[in-house]
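Note that one protein chain is taken out, while the other chains of the complex remain in position.
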Amino acid sequence: MSRIGVFTCWCGENIARTVDVDEVAKRVAELPGVRCSLNYKYMCSDPGQAIVREKIATEKLDGVVVASCSPHMHLKTFRKAAQAAGLNPYLVEMANIREQCSWVHHDRVQATAKAFEIIRLSVEKARNDAALQPIRVPVTRRALVIGGGVAGIQAALDIADAGHEVVMVEREPSIGGKMAGLSETFPTLDCSQCILTPRMVEVGQHPRIKLYSYSEVEKVEGFVGNFRITIRQKARYVDVSKCTGCGECWIICPLKRNPSEFDYGMGMRPAIYIPFPQAVPARPVIDKSQCAKLIRNGCGLCEKKCKAEAINFKDEDRLVEEAVGAVVVATGYKLYSIAKSQPKATLAGYGEYGYGKYKDVIDSLQFERLVSASGPTGGVLKRPSDGAIPKSVVFISCVGSRDNAKGLPYCSKICCMYTAKHTMLYKHKVHDGQAHVFYMDIRAGGKGYDEFVRRAIEQDGAQYYRGRVSKITQEGGKLVVRGADTLAGMPVTIEADLVVLAAAMRPADGIEELAQKLNIGCDEFGFLLESHPKLRPVETNTAGIFIAGACHSPKDIPEAVAQASAAASKVQVMLAADELTREPEIAAINEQTCAACFTCIRTCPYHAIDRAELRTPRGAFIKNTARVNPGLCMGCGTCVSVCPSKSADLQGFTDQQVYAMVESLA
Amino acid sequence: MNIGYYPGCALHGSSNDCEQSLRACLSALDVQLGEIKDWICCGATAAHSLNHKLSLALPARNLAVAERDGFKQLFAPCPLCSMQLLKAKKAVADERVRKELSEIVEADVRGESEVLNLIQLFEKIGVDRLKPAVKAPLESITAACYYGCLLTRPPDVVHFDDFEQPSSMESIVAALGAKTVEWNYKTECCGAGMTMCNEDIVLELAHKILSNAAEHGANCLVVACPMCHVNLDMKQAAVERRFGKKLGMVVYYLSDLVGLALGLSAEQLGINRHFVTQA
Amino acid sequence: MSKAQEFEPKIVAYVCNWCTYLGADLAGTARLEYPPNVRIIRLPCTGRIDFNLIIKALEVGADGVLVSGCHPGDCHYTAGNYHARRRWILFRELLDTLGIDLRRIQFTWISAAEGRKWQQVVTEFTDQTRKLGPYKELYATGPFPDVPAPETASPGVKSFAAESELREVCGKLLAEGTVKVVIGYGARGPVVVTRAEDAERLVWNNRCFSNLTAYLKRKEIKSLGKAAVIVKPCDEKSLVELEKEAQFERKDAHVIGMACEGVDQPKCAHCTARTPRFADVTLGVEAGPEPQTSPSPNRFAALMAMPPAERMAFWTEEFNRCVKCYACRQVCPMCYCERCIVDKNRPIAIDPAPSTKGNFAWHIARAFHLAGRCVGCGECSRACPAGIDLALLNISLHIAAQKNFGYEAGIDPKAEPVIGSYTLHDTEAFIR
Partner (left out) sequence: MSEIISQSVLRGLAAEWIAGGKSVAGPARVKPDLVLYRTLRSGDDLLLEGFQRPSNSIKDFLFPKAEKLYGYKIHGNSIELIENDSPEPAQVIIAARPCDAAALPILDHVFNWDFHDEFYNRRRAATTVVTLACSAHDENCFCTSVGLDPGSERGSDAILFALGSGQYEVRCATEKGHALFDGKTEKSERTGKAIAGPEKRFDAKAVRAFVTTHFEDPFWNEHALTCIGCGTCAFSCPACHCFDIVDAGPAAGNARVKTWDSCQFSTFTAHASGHNPRPVQATRQRQRILHKFAIYPEKFGEILCTGCGNCARNCPVGLGVLSVATEINHG
């Protein structure tokens, strides 16, 4: 590398005022490898860049150093200019003699001397630069959406409408997620199924969306643009292609008394069932833990009754493989389980609210089912113990949320809103009923939200007490709720017929295992880690994997849908071209000298290095080695510094360059 | 099994019936109680309202005395005493505080011995040892187990059972062949020291406890705290007069039930010294 | 001295591109003046700053080295700074053992928004380095109290009881063909036996010094087929580390563990782990160490009791005798790289000549590559023809790994190796 052009900029007078640019240009000309050295008033201007292009041609330069501002300002500009003149852009370096020299050292002699040494550093780096080509990674122009809730549906529709095939994997028998189970949604009180079901049907019928319902993601391999997803289709015992969804089977099925997961135990369902009428796909599933035929080879009525012969008791889980280029994780949330025994050691339960002991203490999703038209009670609010219409209902907010002792210090964001909604729905259904709400703070920050809560209090007469509930006991058929009204400054005891707990939002079950399969992080509560809270909220640290909805943090439907569209647009950007180009300043391993200790694999934050074998052309094993996956490596260089045999190197910041720079300071 | 015994002011004084019951039933289970010599008041609830350091130094000295006598375990039947001892034990974990308290009480406090309340003592003996020793299973007993407010609190000091919904006494009582009921006032306060200076609060609270137990089908109460026994047994007559209703709820110590199940007589256990005997 | 002749320290700063470099830029846009002595070298991440660069900066005459990057948790690459911090903690302990003046090496976290902190750090570090003066003490010779030398092996061969049993077992293994080769100890040193009748050449006595696990990496021995290797309990620890670094799989070797009675090496005087733990077969019965009349002098404590200048003089004297025969590298089971860092010449990371500078660089690299990996078999010290007390360097890092991360090499097969892993709260008192 012996033909380097050094272009010293005045930057108007930002540099020239304290650095003697002529002196610097003269001394730089004598540096080894420097072919031409000149200075100009505004290097980043068009004439300035024209000089660079012209000198590249006339002096046949094979390296350029622009001594001006910080590389963060104009490195890209000058690399593009050099590329236009036919020079590989990665042979261009910058010397920061403005922010790190002229602006911070006012003694002209010192500043000039330092500027010269800074330029010499960059010249040494440029002399050892290698021409690099952007990494081209083929892209499978298909996307995978994990989770069929409102976020998953929105993301899938956006991506499919943009012309790409989408594979959607939903764990439950039907898509729809938690929103399908809600009655009405705040702040507009429009019926949840009415606004969701059309989108679900659209997903079911979309030519470019391949829906795997009652299936889970088994394994994720590959990297951005080239993921291989193994999907486990759980045994449904119903042949979806033959079944017409007529419903004869779930009507004839004698085993009706199984608590329905969709109704959170508020209602019952037969052993062969669809979770709710508007299910998509409207195809039943046989619950193998209850079906007499599967357990004791008895019954079998549904098989006899099915004219389409769609029932198949021999069905087994099937593993299917799908190739996709990007993944959107939209696995949603579940409620904190409130009961005394908790699944995680770090969580504690509320023994004192008697949830699970008293039948009439229920959580907010169970209440949604009781007031939902498609619910087990047909929309009539009957309390679970004796079916009576509750005349006094107590709603307790922040059950689990904002409570360090219970292990969930965060606010679940939507409970204040749906609690206000619940008081309204209760008032509209039981006109002479009285709703009581115990709250700590009302958080209604969305569009039209606060007005909604004010309406629940002023028009629908909900009684709000600012205070916590200490204990709920059952005395004489009544639930005695003991709490405090801190504004009135005295304790409150309410005898209620029904108590609804606004439980905290937690990520869906199995989120940690899924995050491990996808190599993305999750925080201590299990919510998925975004790449940057402000600047990249829907991306993760693993290229090609995006997140949307409640799996990222508690959020309401408008936010979930907005995040879903954001993730979808990120996917569309990725899938726009056949190839993905990535910055080539990434690691590379000399596989001849690699000692295969694989410390680099343990160290790499992006799991971008794999084990590999060196074989002769005829396939004979030579040695083990570590190999960088250009699709995943982000170029941090941590592997370079832990590699004992110095086989790993980082293109753009090679050891040769860094050592040359240090040694130039001798 | 030789366990250090810290009687505290109650067991020799007003609640001596509890000590009698304890000694009887424990000797039947050949558990020796070695009373630690030269013990002093544990500070109960009075000390820390006066001076925090005093409320640590008093029990700290008792810990030092127990260690001097070589007891690995220290049994304090009254929950106030066991809570204070545990508070001192937690405080001496901090080396600076330990040195300071050792200077005050002029004895080296290490706080290594394990502090046991009445229920923990029986848990230590173990349900599997109790069950075979039961000669007269208590079929006639339907007990409401009453823990009172201090046995399980403060949770970060005592670390005993679930402080809102405890169930450790129920499992022991069930092992004795008796039935237990689910009721609402397991861990509500009985008024404790108020019995001296403001009796009608105690009567009101005792009334709620006793009537709620009755409503849930209990025919007796089981307690593990001498203070609660006083408020629920001695004051029961006053409660009946104040609220004009017949309760007749017998209040047993947990050791009473264990003793009875082992075949000991009421006299041996000192049950005859209670105010409310057979309904 | 007038302002002009006053000594101006040369300071090299390795900074990460995403935080500290932008912090320095911010100091520029805010026109925050600071002394011009610092020369900034931009690297993508603190994770990329390898320990050898710090030594190379001192070699080329820097009087102070500044290393700075993103605060833990802010790293653009999520974990680069965590890995770097872990290595700095260990590396500082090694530098301190060598007597290098730690005040001349400053580690800091400076975010992209902390222009003022950059100005402050550079100003204070430059002033402090200026007061310290030019770094003349580097490689300086000088007087130093003598560090007690390691005890020498007492002459005379004392064979252990299990010798005949060992020959019998190995003979049978070879005869039955369960193994194709036995790596054991012979009269003059290690011996590789392939024929059953040669098992008679195997010995087991107090001169069986070598750590035979070093032979498992050799192509010529691997090509002979499945090997049985005879290990003392201290050598056996190497197998644990080798397996963690994918160099050895237990199923590929038949491990014959010898209960040890001590082989007259310094490590044996206070060795209590005398029974192998993972061997396929264990022979002999452990014995000793005999209670010591006077405890063997703690050489490491004696070294660390000296002030840094004297420690530097001690090491300069020791390293001046090094002829770079690399016996320390070749006997070490953990040095299994085909092409060693010292053989790389583009760039010359380690100065190849056995000059003072070259010897320091080599022994620093060798010792640091063994951080958290050296099991203390002591072979490098024994093999060194120039009698350099290399064990002191390994002990320094052994203690550092234990003290800071509770990790001891060769003990727990499942424990995460020290280099390449990190915790969120590694001790960082020294980082500003």
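Structural remarks
Letters are used for the chains, namely A, B and C, taken in the order the chains are written, and counting of residues starts over at 1 for each.
Assume contacts are C-beta pairs under 8 Å (C-beta built on N, C-alpha and C of every residue); 3 or more make two chains touch, one makes a residue touch a chain.
None of the values given here were measured: they were computed from a predicted structure.
All shown chains touched by the missing chain in the whole complex, by label: A, C.
Although one chain is not drawn, the whole complex shows that of C:74, C:343, C:408 or C:428 it is C:343 that touches it. Taking the complete complex into account, C:220 is the one of C:220, C:249 or C:290 that touches the chain left out.
The omitted chain makes contact with just one of the residues C:263, C:383 or C:418: C:383. By the touch definition given at the top, subunit C reaches the unshown chain through residues 59-60, 149, 152, 186-192, 194, 210, 214-215, 218-221, 321, 323-327, 329-331, 338-339, 343, 345, 348, 351-355, 357-358, 379, 382-383, 385-387.
Residues of subunit A in contact with the chain left out of this view: 2, 29-34, 592, 660, 663-664, 666.
Just so we're on the same page, only the chains that are shown with their structure count from here on.
Chain centres here are C-alpha means, and the one lying farthest from subunit A is B.
Of all chains present, the one whose mean CA position sits nearest the global mean of protein CA atoms is A. Measuring from the averaged C-alpha position of subunit B to that of subunit C gives a distance of 60 Å.
As a whole-number value, the distance joining the C-alpha centres of subunit A and subunit B reads 53 Å. Across the complex, subunit C is touched by residues 70-72, 96, 98-101, 103-107, 110-111, 113-114, 117-118, 121, 521, 541, 585, 592-593, 595-600, 602-603, 605-606, 611, 624, 634-638, 640-642, 644-647, 650, 653, 655-656, 658-663, 665-666 of subunit A. Chain contact summary for the complex, subunit B toward subunit A: residues 162, 164-165, 182, 184, 212, 215. Listed in rising order, the residues of subunit A touching subunit B in the complex are 340, 351-352, 357, 471, 473-476, 480.
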